[in-house]
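Removed: one protein chain of the complex. Kept in place: all other protein chains.
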Amino acid sequence: MADPTDADLPDNWGRWGADDELGTLNLITAEVRAQAAAEVRTGHWVSLAQPITPNPMVSGPFAPTTADVSPVQHLMAHTGVGVAADLMLVTNHHAKSTHLDALAHWSRDDEVYPGRPRAQAVTAGGVTHASTTAFAAGIVTRGVLLDLAADGPLPSAHAVTSHDFEEAEKRQDVEVRSGDALVLRLGWPATPVPGTPTPGISLDAVRWMHRRGVALCAPDRGDAQPPLDPDGPSPLHGVALGGLAMPLIDAVALDDLAALCAQLGRYSFLLTVAPPRIHGMSGVPVNPIALF
Amino acid sequence: MADPTDADLPDNWGRWGADDELGTLNLITAEVRAQAAAEVRTGHWVSLAQPITPNPMVSGPFAPTTADVSPVQHLMAHTGVGVAADLMLVTNHHAKSTHLDALAHWSRDDEVYPGRPRAQAVTAGGVTHASTTAFAAGIVTRGVLLDLAADGPLPSAHAVTSHDFEEAEKRQDVEVRSGDALVLRLGWPATPVPGTPTPGISLDAVRWMHRRGVALCAPDRGDAQPPLDPDGPSPLHGVALGGLAMPLIDAVALDDLAALCAQLGRYSFLLTVAPPRIHGMSGVPVNPIALF
Amino acid sequence: MADPTDADLPDNWGRWGADDELGTLNLITAEVRAQAAAEVRTGHWVSLAQPITPNPMVSGPFAPTTADVSPVQHLMAHTGVGVAADLMLVTNHHAKSTHLDALAHWSRDDEVYPGRPRAQAVTAGGVTHASTTAFAAGIVTRGVLLDLAADGPLPSAHAVTSHDFEEAEKRQDVEVRSGDALVLRLGWPATPVPGTPTPGISLDAVRWMHRRGVALCAPDRGDAQPPLDPDGPSPLHGVALGGLAMPLIDAVALDDLAALCAQLGRYSFLLTVAPPRIHGMSGVPVNPIALF
Partner (left out) sequence: MADPTDADLPDNWGRWGADDELGTLNLITAEVRAQAAAEVRTGHWVSLAQPITPNPMVSGPFAPTTADVSPVQHLMAHTGVGVAADLMLVTNHHAKSTHLDALAHWSRDDEVYPGRPRAQAVTAGGVTHASTTAFAAGIVTRGVLLDLAADGPLPSAHAVTSHDFEEAEKRQDVEVRSGDALVLRLGWPATPVPGTPTPGISLDAVRWMHRRGVALCAPDRGDAQPPLDPDGPSPLHGVALGGLAMPLIDAVALDDLAALCAQLGRYSFLLTVAPPRIHGMSGVPVNPIALF
C-alpha cells in the first residue's frame, strides 16, 4: 500500500470555520431530513446496539464475582426504602459498547478539529471543544446499510474499498447520498479475536465517503486490527474522524438490521441516534434505531 | 380526597401472565407502530431530554471543583497516547436526568410486578426480573403531547385530572389511544423547589390512562411534591408504575416539543425511546426523540 | 454442637451505656497503653496487612484487562500536567483486604450495638452510629500473637477452642490480658478455597475472649467457612462483633509476624492500627503494625 503523505489525505479542517464542532454533521440539511422522513412507512424498527451485560462494580462478598469484561460496572445502592436504585460506571470507549465518538476523541499533531490545541480542548475537568455536546440532543438522518457480508463474513484482513461499496449499492439497489449515515456490515464482531486479523476500512473507502458526503459512519468492524497500513494513520479513526471530522458510531451490531433489510427488500431507513444527553464527554454509549 | 383502598386501585398484575416483564408495553401492537409511522412526514424532530452537565467525578487539585449537583460524574482518563477517553458514573434515578424507570424500580408489599419476591428480583448483583432488559433494545410507538401548560405553568399544588386531559384533547384536536406514549407538560421543572408545592398527576388521571390504554407515560413533573394524598400511594410511581406496570420516563424536558407542536399545529408524532442497551438495571438515562 | 440460645451468649449491650460506640475498645486503659509501650525495645516491626494489587477500575482499550479479583479498583487520571495522580474505588469488606469492621457492620434483630434501630444507624448517606468514626484516629494497644499454626496450618474444619488458646499461651510463655489485641494465626488464607472447609473460631473461644477482656481480635481466618454451627450465629462476626461489640480486623496476613516472633522469642508487642481517618463507614482497610 502506498504510504500517503498528509497532503494526500482528505481533510475538512477549516471547511466550516474555525469554531465548528459538528464536522460532517453539517451535511444533514432539511432536505436530507425530509428524505429520511420519507423512508418511514410501516413502523418496522430495529436496534443497532450491542446488548451490554454489566459487571458488578466491584467484586466482593455481597455481589457475585465475574471475570467477564464489560463496559458497564453496576452497583445496586442501599436506599433504605422499598425502592430499587442503582448506579453505573461507564467506560465510554469500549469494543463491547456501541458508542458515539466525539470529534475531540482524536487529535492530530496535538490539535483537535478544526485546529484547537489539545491541551485546551481536553482538560482534566472535561472536553471543552468538539465534545459530545455537539450532538447531545441527538442526530436524525437517512441511513443506508451496505451489507458487505450478505454472503458471509468478509475474509480475514480484507481491505474494504470503494469497489466493495459500489458493488453493494448495485446489488441492493440503493445509493449513498450527501448527509447519509453509512452503516457498514463486514460480518465481524467489534471485539477482535487475538491472532485473527480482522478486515477493515481502507483509505480508498474513506476517500469515497468524502466524495459522497457521508455525514456519519457506523461499522460493525471499522479499522482493521492489526492495521492495514501500520505506517499510515488509521483510515477510519485517523482520517475520517480526525481529518474529515466525521463522527463515528463504533461497534454497532448489525445482524438484526441486515435480516430486516433483506426481509423488507429495503436498505435505506430513518436513523435516530439519541445518546443520553450528556455534555462535555469524548464519547457516549448510544442505541441507534433504524425506522422503516 | 377519598382514601382509596387497594381494591379500588387499577391493576394489571396477572393480565399478561406470571412471567411478564413488559407491562403496558404489551399494548404497542403492529397496528400502533404503523400509526406511529404514519406520523412521520416532514423530518422535523426534537429531543425530550434534559441536557446534563457532568460534574468532575471527584474534586481535587487536578479538576475544577463544583458545588452543582449532577446525575453524571465524569473522569477524564490517562491514556498515555494522544487519544481522549473518559468514564462516567451515572445515578440512574435523578431529577436532573431524563430516565426510564424499569418496573422493578417499584415494589408493592415486598413484591415486584407481577408478583415476584423483591429479594429475588432485586439483588446485590443486579435486577433479575422486570429490569431495563425488557426495553433495552428500545421502544417505538406513537406519542401524544397533552400540553397542560400552553397558557403558562399549572398552579402550585394543582391536581391534574382526567378533565384536564380531555380539555387538552379537544383544544389540540388529538386523541390518546391504546398503545400511545402519553407526554404530559405541566410546565414545571423536574427538580422541585423547596417550599413550593408542585402540581402533580392525580389518581383520577391514572385511572383515565388505564381506561385509554396508555403504554408509557412521560411527564415533566409527575407525582406532586409534597404528595397530593400523603396517606395513599403516589399516583404515578405507586399506582401507574407499581400497579399498572406502566414504565415511566421521569423528568422529561418539554419546552422545545411544545414549541414545535404549536408551530406545526400537530400534537402526535412517532416517539423513539432508545436508552443505552444495558441489561439488569432498575433504570437508565434516555433521550426520547419525537419525529414529525 | 449444642444450639445456644440467645440468653447463653456473651453480651456487652448496655455495659458502657446507651450511646457507646467503642465497645470493647473501652478496655484499653492508660495502664494497658503503658504496658504496650514497654514492649517497644529494639525497633523491629512488621506489617499484618495483605498486600493489595489493584485492578484497573474498568476494562477497556486504554488499560490492561485482568480477570483477577481485587478489593481496589484503580484509575490513573488525566491531569494535563506532568504530575501523576489517581483514584481508587475500595470495597471495604473484602477477603483480599485486611480491614477493620466497625460495630455497625453487624446487626442483631434489626438493631445495631448497643440497641439503635438499624434503619437509623445505617442510611443511604452513611453510617451514623458505631461507624469507623469511633476508631478513625487509630487504636494503640498491646498485641499478643497466639500462633496456632506453629507446626503447620490447622486441620480443615478444626474448631478453635479456649484449650487451643491456653496451650499456645503456655507454649509461647505469654498471657492474654484485658485490653489486649488478640492476633490469631490459624495458618489459612483469608480467601476460602471452594470445597475445602476452613477451620474457624468456636463459640467457646469467643467466651474465653470475653472472660479475658480482649479488646480487639485479628485472625487470619476467623469464622469457619462453611460455618461450624449452621444454625447458630457466627462466633466471631455474630457473637464477638455483634454481641460483645468487639471490633474485628478481618483477613490479616501473619506469616511475617509469626517468623519475627519466633526469631525474637517474643509474642507480645505494641500494635498500631491506623486506618485512613475516614468517618461514617461500616469498615475501612487498615495496615496494622506490630512494634517490638
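As written, the chain order gives the labels A, B and C, with residue 1 at the start of each chain.
In this section, contacts are C-beta pairs under 8 Å (C-beta built on N, C-alpha and C of every residue); 3 or more make two chains touch, one makes a residue touch a chain.
All of these numbers come straight from a predicted model, not from anything done at the bench.
For the chain left out of this panel, the touching residue among B:79, B:107 or B:268 is B:79. From the set C:163, C:211 or C:279, the residue in touch with the chain omitted from the display is C:279, counting the whole complex. Checked against the full complex, the candidates A:49, A:75, A:168 or A:224 give a single residue touching the omitted chain, namely A:75.
Where subunit B meets the missing chain, the touching residues are 57-62, 65, 67, 69-71, 73, 77-80, 89, 91, 93-95, 119, 122-124. One chain of the complex is left out; on subunit A, the residues touching it are 57-58, 60-63, 75-81, 83-85, 87. Where subunit C meets the chain that is not shown, the touching residues are 30, 32-37, 40-45, 47, 49-54, 56, 62-64, 72, 74, 76, 82-93, 97-98, 104-107, 110, 118, 122-127, 136-138, 140, 270, 272, 274-283, 285-289, 291-292.
Here is the rule we use: only the chains that are shown with their structure count from here on.
In terms of the distance between Cα centroids, subunit A is separated most widely from C. For the touching copies subunit B and subunit C, the fraction of interface residue numbers used by both exceeds half; the interface is of the same-residue type. Computed from the mean C-alpha positions, the centre of subunit A lies at a distance of 50 Å from the centre of subunit C.
Between the Cα centres of subunit A and subunit B there is a gap of 28 Å. Between the Cα centres of subunit B and subunit C there is a gap of 46 Å. Listed for subunit B are residues 62-63, 76, 83-85, 87, each touching two or more other chains.
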